[in-house]
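Submitted below is the structure of interest, expressed as structure tokens.
For this depiction, one protein chain was excluded, whereas all remaining protein chains were kept in their positions.
Note that the chains take the letters A and B in the order they are written out, and that residue 1 is the start of every chain.
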Amino acid sequence: MSTATETKRPERKAPAGERVADWADGRLGIYSLAKANMRKIFPDHWSFMLGEICLYSFVIIILTGVYLTLFFTPSMNEIVYHGSYVPMQGVRMSEAYASTLEISFDVRGGLLIRQIHHWAALIFVAAMMVHMMRVFFTGAFRKPREVNWLFGFLLLFLGMFTGFTGYSLPDDLLSGTGVRFMQGAILAVPVVGTYISMFLFGGEFPGHDFVSRFYSIHILLLPGIMLGLLVGHLILVVYHKHTQYAGPGRTEKNVVGMPLLPVYMAKAGGFFFLVFGIIAVVSAVATLNPIWALGPYRVDQVSTGAQPDWYMGFAEGLIRVMPGWEINAWGHTLALGVLIPLIAFPLVLGAIGVYPFIESWVTGDKREHHILDRPRNAPTRTAFGVAWLTAYFIMLIGGGNDIVATHFNLSINAITWFVRIFFFAGPVIAFIVTKRICLGLQRRDRDKVLHGRESGIIKRLPHGEFVEVHEPLSQGELYRLTAHEQYKPIEIGPTVDKNGVERKVSLVKKTQAKLSQSFYGEGNQIPKPTAEEYKEITSGHGHH
Amino acid sequence: MKKLSARRRHPLAAVVVLLLALAATGGLYAAFAPADKAQAEETSQSLAIEEGKKLYTVGCASCHGTGGEGTTDGPSLVGVGSASVDFQVGTGRMPAQQPGAQVPKKKVIYSQAEIDQLAAYVASLGAGPITPTEDQYSPKGADVAKGGDLFRTNCAQCHNFTGKGGALTDGKYAPTLEGVSNKHLYEAMQTGPQNMPSFPDGVMPEKEKKEIIAYVETMNDPDKASSPGGLTLGGLGPVSEGLFAWIFGLGALIATAVWVAAHTAKAKKS
């Protein structure tokens, strides 16, 4: 037997799949890759699947979007419609609008795909918001995941604009009104506004270019960037390994869950089909953006209830409730009524985007965190998040003030004033209330740990007193409720040393210490029970 | 009962109590909410026996003056024409129940014959738009697409793309056009009720009014209107679509995620 036959024989015996894998390994090194990842552990929790909803709806949007490009004509050439939708026959419209009508009425299944594409887009941005809130409230953005937080934040931001450009493509009366708003907002930009507007629209509004320009932005530029960010986001998720909630056996040094192969292959893979299936059914039962009922865009026509898609609703609110301030001086106009909302829009979003960096500066904590916080255990962060959501939600009301007015029999002016006041007051109230609730919950946890769970069973003692029986917690529950860390606030110490010489403390440090006090100082978190306290209470008698 | 009290500390207990409380409040509200329907019917019976000017004296004169000259409570009716009366009374807006930002559409309390008598009386006070005949407002043969274009130029700004209505200033609103008869649509355009501007024949000829009626009918008549894509969600546009996406779309997806991630039931005894 020669060595040649020896090496050949096992090859011949290997099954086909293995031979293919061998071939690939020789060129791509897949075995090493698989060794690290095939049995990768993912923790099981529904809130960890919110990101998957985003991912899958993005994939669905790309699949359906490619289909739509096969039929859509991104052109603003005007034609007279002679297609099959009777109430539009003979109406002048752009080819973009006409081809969208064709997709809706003449392409079999075209309407379904269009609706899947649009529903998936609405759900995509909604899921990103919810996913971001999950990450925010559980503190999953802490080291080492700050970069991934930024990737996610950028995806949300770009997602909003990808949605907006897509919404504008059919060139219908509703989306055209949105584009008109955008042009008006651009004009408000000092110095260069008119130039940007002329360049973007190829001349005066609406021109004959914006659909084709938005088209390449919508199908190529923005999704391309998003795809890159998305891949980076996923690579980092795998590289960092997933965070997990506190619980027995779960530490900062491990990740507890089920392996990728087979469980998560089936669960996550299956979930893609579930998401796609549900969105398909939603698209079968509910229409959205029925552009045939809206009519083609005409600069001089409009409909009441002109709103952008929901994710731009808070920006719409900012614009609607802003007072009409305008400064005219030295032959120039500064349209503050438009400019301030335009600046506030990224600032409001950015507030939540930069929070993780502020928190890490305040704590000064440089360690990695893989165990998630329960929102109550980070009262200031949770209160900030709720305050931000409150501001966001109030602006959504502002953005839909006309619909709110007609459906609750209110005056549009009253709603606008409500939003103007509560955009500022609401978050403050929400912050205070949320913080109190968090502290209350912390106290309850503390009591639970020290005294056990209230069982609801009332016992009468021999001398007539009624008491409620408290059941002691299991060891796992005790651990879970006390697993969180508590920061101590930063102390600057005396500003004058013992020799009476003034010690210089920079303003930055003072601010840091102040913030730290308000985050972790007395009254801003409830000290968790110590072992001594617990022993003292439990060594006595059972119930109280 | 023991079972119940043992569960009162259950995490879901608060939710159950809240739901019960909400249901109770709603029930109480429904029971005690003012029932204005009965009142209106009563008035209708007491008025049904009157005629012409008598009808006017009883039902309208207190606000519009004994000779239709108008008072601080109601505008003059001289020159408003029979079409106005037919619209206002025929849609139940008049007689108005109470002052407010806008007089809403209500149950009609006069019969068509009585409305005609009232209209004849008001028309005699001064010339104005005349109640249209059927061949004036019937949309038969009118160009729907042209109507759609006219609708978007003249009507959609207040009544929304498909006539679902919308908000105006200070609590006023443009009502929905669903269920409004073709005659009333025509009269509204002709006379401009309340804050609605009028579209007299000089600026919008009869043919164009017909086309608009044809469009409104196509979009709203239950026998003609279609929504190929499914539920219209009120035809309100992105606000209701966004709510639907959040509640039913994302809601269903999250419910599914809970199922996917939940631990499978364990065998009771291993």
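Everything below uses one rule, namely that contacts are C-beta pairs under 8 Å (C-beta built on N, C-alpha and C of every residue); 3 or more make two chains touch, one makes a residue touch a chain.
What we mean here is this: contacts and distances are computed from a predicted model.
Enquirer: Can you work out the missing subunit's protein name as recorded in UniProt? Choose among "1,2-phenylacetyl-CoA epoxidase subunit A", "Cytochrome bc1 complex Rieske iron-sulfur subunit", "Peptide ABC transporter permease" or "NADH-quinone oxidoreductase subunit E".
Expert: The correct option from "1,2-phenylacetyl-CoA epoxidase subunit A", "Cytochrome bc1 complex Rieske iron-sulfur subunit", "Peptide ABC transporter permease" or "NADH-quinone oxidoreductase subunit E" is "Cytochrome bc1 complex Rieske iron-sulfur subunit", the UniProt name of the unshown chain.
Enquirer: Determine which of the presented chains are touched by the chain that is not presented, and list them.
Expert: A, B
Enquirer: Tell me which residue among A:A306, A:L372, A:I394 or A:C438 touches the hidden chain in the full complex.
Expert: Counting the whole complex, the residue in contact with the absent chain is A:A306.
Enquirer: Touch as defined at the start, partner being the missing chain; which of A:K40, A:R444 or A:K514 qualifies?
Expert: Hidden-chain contact among the options goes to A:K40.
Enquirer: Sort through A:A21, A:A34, A:V59 or A:M198 and give me the one touching the missing partner chain.
Expert: A:M198
Enquirer: When the complex is taken as a whole, what residues of subunit B touch the one chain not shown?
Expert: Counting only subunit B, the missing chain is touched by 150, 153-154, 157-158, 166, 168-169, 172, 174, 192, 194-200, 202-205, 208, 225-232, 259-260, 262-267, 270.
The rule is simple: only the chains that are shown with their structure count from here on.
Enquirer: How big is the gap, in whole Å, between where the Cα atoms of subunit A centre and where those of subunit B centre?
Expert: 38
Enquirer: In the complex of these two chains, what residues of subunit A are touching subunit B?
Expert: So the residues of subunit A touching subunit B come out as 44-46, 48-50, 52-53, 86-91, 104-105, 111, 115, 119, 122-123, 126-127, 130, 173-174, 267, 270-271, 274-275, 278-279, 282-290, 293-295, 298, 300-311, 313, 400-403, 405-406, 409-414, 453-458.
Enquirer: For a test of understanding, state which residues of subunit B touch subunit A in their complex under the given definition.
Expert: Within the complex, subunit B touches subunit A at residues 5-10, 101, 143-146, 148-149, 152-153, 156-162, 164-171, 173-174, 215, 218-219, 227-233, 235-246, 248-250, 252-254, 256-258, 260-263.
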